[in-house]
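Excluded from the complex is one protein chain; the other protein chains are retained at their positions.
Take a look at chain A:
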Amino acid sequence: MNVLDYLADGFMTALQWHNILFAFFGVLIGTSVGVLPGIGPMSGVALLIPVTASMTSGLPPEAAATSSIILLAGVYYGAMYGGSTTSILLNTPGESSSVVTTLDGYQMAKQGRAGAALSIAAIGSFVAGLFALVALIALAQPLSSVAINFGPADYFSLMLLGLCAVSGLAGKSITKALIMTVFGLLLATIGMDTVSGVARFTFGIPLLYSGLEFLTIAVGLFALGEVFKTILEKDYSSGGIAKIGRVLPSRQDLKDSAAPITRGSILGFFIGILPGAGATLASFFSYIVEKKVSKKPETFGKGNIAGVAAPESANNAASGGAMIPLLTLGIPGSGTTAILMGALIMYNIQPGPLLFEEHPQVAWGLIASMLIGNLLLLVLNMPLVKVFAKVIQTPAKYLIPIIIAISVFGVYAVQAQVFDLILLLGCGIAGFLLARNDFPLAPLVLGLVLGPMIENNMRRALTTSNGDFMIFLQKPMSLAFLIIAVLWIAVPILLKRRGKEVVVNEEG
């Protein structure tokens, strides 16, 4: 079967009525998550894993996985659309990837062109989403056929590279990011060892034999961490929003933003593929590029529509690009994709080169549903943008306790253990404290998800070499990955030594 046949099959899956419904709810919730300042894409996705798990419990395992991942991915890219709304109307970004959009978006809103800014952001996101998907379809199979030849040593080094890339770019201190990564890997070793069946670090407590549940930790660190921060910092105000006015962009607006959207899409997509560099970096870079190529760079920051179109396209393209290493290599490049990967593993579906062979329904169904989801988002965001502007005004007084209640419900629904609820609350406090002191959380989750796989590949490689660690340097692919990994950590440190500013990815 060639790619188009697979894609057609994917559409068969994605167009089942319940999957359309899941895609619709995914993007709807995603847009709301993007609009609401309290929760970002990471906590949104983490919060919804248990909800989708209970919603799909009646379906056969593979169909359940497809439907849930369709919804969760919808939340992920839907949040990229929604984030622009608050940036433009309130001058407060809903999530970190739309920080740059505030520069020109809010200025446009002040000039009474909020509607045009919002619709250009939606159109740009749509075009970028389509571009990223077409590229994903084209690259998915060739990449997975390369990756399928990787041996355990190559895989180990590749995952190490992924971890180093995320740690190198996350937050202000590389040491702290590395500590979080290693800590995540260590947490993953708790429980029954899958290779030998030996219990590790369980201290005879039966609850620990199955290991710490990824879901509990992710929901606690991200969703509860953010909620606790909001409560402690008394950050409930929503402020006044700008008037939206005419929603459709003028012909001149469209003409002015066509080139920025194209550049933003391409740039964003390639930045998205790189592990560690996510939507936030993509939007920053594309803004800088636009300013450089523009004939009138002085108009940036004063309501230039290119300053909205380019970063909004870039962040959406990046979220599409980030799906490539996740689906084809099984290496998540950011916190949100790590959570998506955790969700897939919960359904016993291992992302990676074999995904397209073993579970074509999941892989292609997801890709097809992303096309449908992007279309739904365009429809949702153009006429309904005024409705979403109302969502901003949801009183935090009600929202915050409800987020706590949803976390508790979700974790209990999946785990049915009071122990997990206590762990959840503990992780909430840890998440707040760590994030407040610049310990990035994304590397921890990444370590937790990749931990078992790294360990298994390492041990498999070492078994073939009779315990000789040189095997990682003797295999050419593995050696190349390790060199890149070292460079990824070393180069930012050297640049910092020289006193250069290094762009870091706050979102992770």
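Convention: a contact is a pair of C-beta atoms (placed from the backbone, for glycine too) under 8 Å apart; a residue touches a chain by one contact, two chains touch by 3 or more; residues count from 1.
Everything below uses one rule, namely that contacts and distances are computed from a predicted model.
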Answer for the undisplayed chain, UniProt naming, from "Peptide/nickel transport system substrate-binding protein", "Tripartite tricarboxylate transporter TctB family protein", "Cell division protein FtsX" or "Lipoprotein", is "Tripartite tricarboxylate transporter TctB family protein"
Contacting the left-out chain: of A:R251, A:K397 or A:R498, that is A:K397
Sole touch to the unshown chain from A:T92, A:Q141, A:S173 or A:T262: residue A:S173
Note that chain A touches the absent chain at residues 54-55, 57-58, 172-173, 175-176, 178-179, 182-183, 185-186, 189, 193, 195-196, 198, 200-201, 228, 231-234, 236, 396-398, 400-402, 404-405, 408-409, 412-413, 416, 418, 421-422, 424-425, 429, 433, 436-439, 454-455, 458-459, 462-463, 466-467
